[in-house]
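Note that this complex is displayed minus one protein chain, with the remaining chains in position.
For reference, chains read A and B in written order, and residue numbers begin at 1 within each chain.
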Amino acid sequence: MNNYPAIVVIAPLLGALFAGVAAWVEDRATYPIALASLGIAAAAAVNDLITVMISGPIQYNMAGWAPPMGIEYRIDGLNALVLVLITGIAFLNLVASYKNVQQETPDRSGSFYVMYLLFVVGLVGVVSTGDLFNLYVLIEITSLSSYTMIALGDKDRGAIASLNYIFIGVIGASFYLLGVGYIYIKTGSLNMADVAAMIPAMTESSTLLVAFILCIIGVWIKMALFPLHVWLPNAYAFAPVGFARIVAPLMTKVMVYVMVRLMVSVFGYDYIFTTLSLSDGVVWMGTIAILAGGIIALSQKNLKKMMTYIIVCEIGYMVGGAWLGNELGMTGAILHIVNDALMTFALFLAVGNMVYKLDRVDITDLQGLFAKMPWTMGGFVIAAFSIVGVPPTCGFFSKWYLILGAFEAGAYHFAAALLVSSLICAVLFFKVFEVCFFEPMSEGHGHGDDHGHGHDSHGEHAAVAIEEAPVASVITLAVVSVSLIVVGLYSGTIVDRIILPFLN
Amino acid sequence: MKLVGFIIVCLTGGLLLYGTGELPAWGDPNSPASTHLSDDYITLALEQTEAPNLVTAVLADYRGFDTMFETAVVFCAGLACFLLLRDFRPKKDHYYRHVPTGVMLHVKNEARTVRTGREFEDMDREWVPSDTIIKTVCRILIPFIQIYALYVVAHGDFSPGGGFQGGVIFGSSLILLAISYNLKTLVKRVTEKFLGVFSSLGVLVYVGIGAIAMALGGNFLDYGKYAPIFGEHHIRALGMLGVEIGVGMAVTAVMVIIYINIVSEGRHDEGL
Partner (left out) sequence: MPELLDLIVDKYNYWLYIVLMMIGLYAMIGKNNLIKKLVGMNIFQTAIILFYVSIGYKKGATIPIIQGDHGHGAADAVIKAADYINPLPHVLMLTAIVVSVATFGVAMALCVKIYQRYQTLEEDELRMRLSEK
């Protein structure tokens, strides 16, 4: 019996519960428990991916009941890929963020890890499940834990940002639930495969159309597509670092996954692109999201806020790509889920390291940072290159697929937006680099003497006293930065072995 | 904002009204929702799970996996209230009431506390002395409410009821204690640590039953795999009872955690 699909979800859940007991008995035990359970989940996810690549999709019936009566897990290439991504990032972030958590929530770090694990359980469950209602319950677990974690961040703004997120998040989730209700009333089933088999017979139905619109809008609200993005920047910028690092790369990407899953495995291409022919309108929305996100990011003064608007911009890539209505676009969108999660993770790791040392990260606070934190800045540069889309990094390849897809679909405006956003990102990051590299360190840091030498040549900047973030964070950042390049080099393999078999 | 709200409401309402056009009539026995899966559940559930209450059969067995996460959501809410509100700083002022005379005592020195017992009792700043009639009635009522709660949990697979309902009733009996006496009485009898551990344990019972079934060679939550240990007879109904108990534990603890933290703003000393 192959139980690995269940273990990916159960291991973090059991970990959370054991840690929940341990938080009251022996607080120090929570961290190792969390680490171990995420390690097990990651191993099981890798195992799933390998099994899927060798022998095709895995089906797992919860409680032994065959679908559609029971709940099934159906792991195919897309699931398995995203599962590996989630568990891997969650594990690495836990390694990296130990010191940050101690710094930010010293008296309740045990419960923090429990909440962290519950968040991961939700994400992993959303990705594994093949049942429409189960998806809703798991979305609510992720949302509830992220509401809490965000409110733990900034003392003045955290709670307000989180409450706004609750109001909008509840509307999003309820729309999705309502959409599922409309699907249920029309088909009588909640299982994705079962529903997908019935949809071609009822494409003319107005109920189905409303169900589709509600589900998609609900997911768009949750993923912060441009006009619906208002909750995201505050929520992510005011979250505690240890949590911002995982919620920023994963939450929106998982929602993109849900959208792709609904499009491919529930409603089907024929319904969306032939019956409704929605492609043009949504690709325009993606284009607008890309441009708006980029331009607002350009006007930000705080580094964290800037990063959050880059997320809004990247969401536009994936939504646009997925709705181009051809295989290249969808491939690009799926590849970009992976790449963007890694890039954003690297960026937020670097920003988290800066916050650990500097506390405030307005762009003007970053003066002389190349000298002070060379390793962190090295990782930051690679991540930035990847977001801009400089060749051997992975960001280039997904953008390449997206642009090819845009040309094939004749959506030249989308291709243009992709190029323009690369330019905007380049301007954005060089603005930051300029401050970090060329401007001298601000007064009051106490390095006046070293400082004088540093002006002669850039090479000697390294002579300035280095104040790096914790070793674990720096090493994780190095690993993730290298993986950006490795994933870039192997993106052909990922597309051929995992994504294309899934799409066909 | 009001205008924006009005426009959004009109658009959404219009969309939803448009969607109702093709819905089957209300209560139509031939609609897809009432025939596709529902018939299978109704005709097969009693035979397959031996639980006459079909809602429980679907809840705790066919869709038991959903319910497990539902319990996790409850656990998550309790933990959230603790994380957000709990304030460990000790209180500076203490209030006491001299029982025989009814005189209020306000101690401002945080080092000095008065032993409570027959002579003095704990008081809140904004709380009237608790009434003897109310106290006595609640003291008599609480055990009966708790027994009823246990009945609702245990009888979930035969009649309306189950872990959530029973847990809420049990939790409310503890909240009644806090309302009729005061919060300190509750916190003294049911400590925070106990509640925290109990809420985790409740969910752990649920997940544990599932995980052990996996270890016994079945799928996750497959109660049928317990047959070699507990016998074939009513094994699935027994499994449901097990998970309902877990749910009841978690819900009880979380209700009390949420109540205590919200009314006392995380100080656990005084409140409603």
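Note that a residue touches a chain if its C-beta (ideal position, glycine included) is under 8 Å from a C-beta of that chain, and two chains touch if they have at least 3 such contacts.
Everything quoted here is computed from the prediction, not taken from an experiment.
Engineer: Of the residues B:A77, B:V152 or B:I235, I need the one that contacts the missing chain.
Structural biologist: B:A77
Engineer: Identify the residue among B:V4, B:A111 or B:I140 that touches the chain left out of the display.
Structural biologist: B:V4
Engineer: Please pick, from B:L85, B:V107 or B:A154, the residue that touches the omitted chain in the full complex.
Structural biologist: B:L85
Engineer: Going by the contact rule already stated, which one of B:N53, B:N219 or B:T252 would touch the omitted chain in the full complex?
Structural biologist: B:N53
Engineer: Would you write out the residues of subunit A that touch the absent chain, in ascending order?
Structural biologist: 133, 137, 140, 143-144, 147-148, 151, 155-157, 159-160, 162-163, 166-167, 170-171, 174, 177-178, 181, 184-185, 190
Engineer: In the full complex, which residues of subunit B touch the absent chain?
Structural biologist: 1-2, 4-6, 8-9, 12-13, 16-17, 20, 23, 25-29, 33-35, 37-39, 41-43, 45-47, 52-55, 57-59, 63, 66-67, 70, 73-74, 76-78, 80-81, 84-85, 158-160, 164, 258, 261-262, 265-266
Note that only the chains that are shown with their structure count from here on.
Engineer: Need the CA-centroid distance for the pair subunit A / subunit B, whole Å please.
Structural biologist: 33
Engineer: Note which residues of subunit B are touching subunit A in the complex, please.
Structural biologist: It is residues 15-16, 18-24, 31-38, 40-41, 61-66, 69-70, 72-73, 75-77, 79-80, 82-84, 86, 88, 193, 196-197, 199-201, 203-204, 207, 210-211, 214, 217-224 of subunit B that touch subunit A.
Engineer: Quick check: in the complex, which residue numbers of subunit A touch subunit B?
Structural biologist: 1, 3, 6, 10, 13-14, 16-18, 20-21, 23-25, 60-65, 68-71, 107-108, 111-112, 114-115, 118, 121, 125, 131, 133-134, 137-138, 140-141, 144-145, 147-148, 151-152, 159, 178, 182, 184-190, 205-207, 209-211, 213-214
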